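See structure below.
Every protein chain except one is present and positioned as in the full complex.
So, chain A:
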């Protein structure tokens, strides 16, 4: 796993950075004079925002760098396909772990209603997985067609990221302007059930993403080889 090996430092740094962000904003939130429901909603919102945005940003960055480095140093495209897929899943896992872990610690420290967030978390994580699936696919495409379509693929990644980020931020701003906690907007989507089944679904989703990307890479690669 060459890609993971030389991205490990960046992944570790990002994990700590996200924990820091979450703890900072959550402590501010916890110290405020608001209802427990509001606080839990706030944290869900912040956590959700991270989950939706950071895997996308990470994949754009990692996929771009990794693909370039790997191919310019004689890496095989077929190896790159599954390595990118694995990196994709790990990016998502890092963000999930940082958010869930920091919220768990905070809920212990403050004794607040954070379990609401923890309960909603698995579905949030599934959303994040879906997001990374889109970007992972683009990253894969970029990997297979690097230097031929690299520029266009990167532009598409950036566009996808912009659309998702813009949409999510707009959503949150409107929610706040309406006077409610942003987390309430998500509430209809995120039923407060933290079950082993949900977590298993997340894991299965991640595995499905990896398998799909691997299959797609082989399929696309055969076409590329036939073409050449």
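Heads up, the rule we're going with is that a residue touches a chain if its C-beta (ideal position, glycine included) is under 8 Å from a C-beta of that chain, and two chains touch if they have at least 3 such contacts; residues count from 1.
Criterion: contacts and distances are computed from a predicted model.
**Q** Considering only the chain that is not displayed, what protein name does its UniProt record carry among "Nickel transport system permease protein", "ABC transporter ATP-binding protein", "NADPH-dependent 2,4-dienoyl-CoA reductase, sulfur reductase" or "Hydrogenase maturation factor"?
**A** In UniProt, the chain that is not shown appears as "ABC transporter ATP-binding protein".
**Q** Sort through A:17, A:31 or A:76 and give me the one touching the missing partner chain.
**A** A:76
**Q** In the complete complex, the non-displayed chain touches which residues of chain A?
**A** Chain A touches the missing chain through residues 2, 5-6, 9, 61, 64-65, 68-78, 145-148, 221, 224-225, 227-228.
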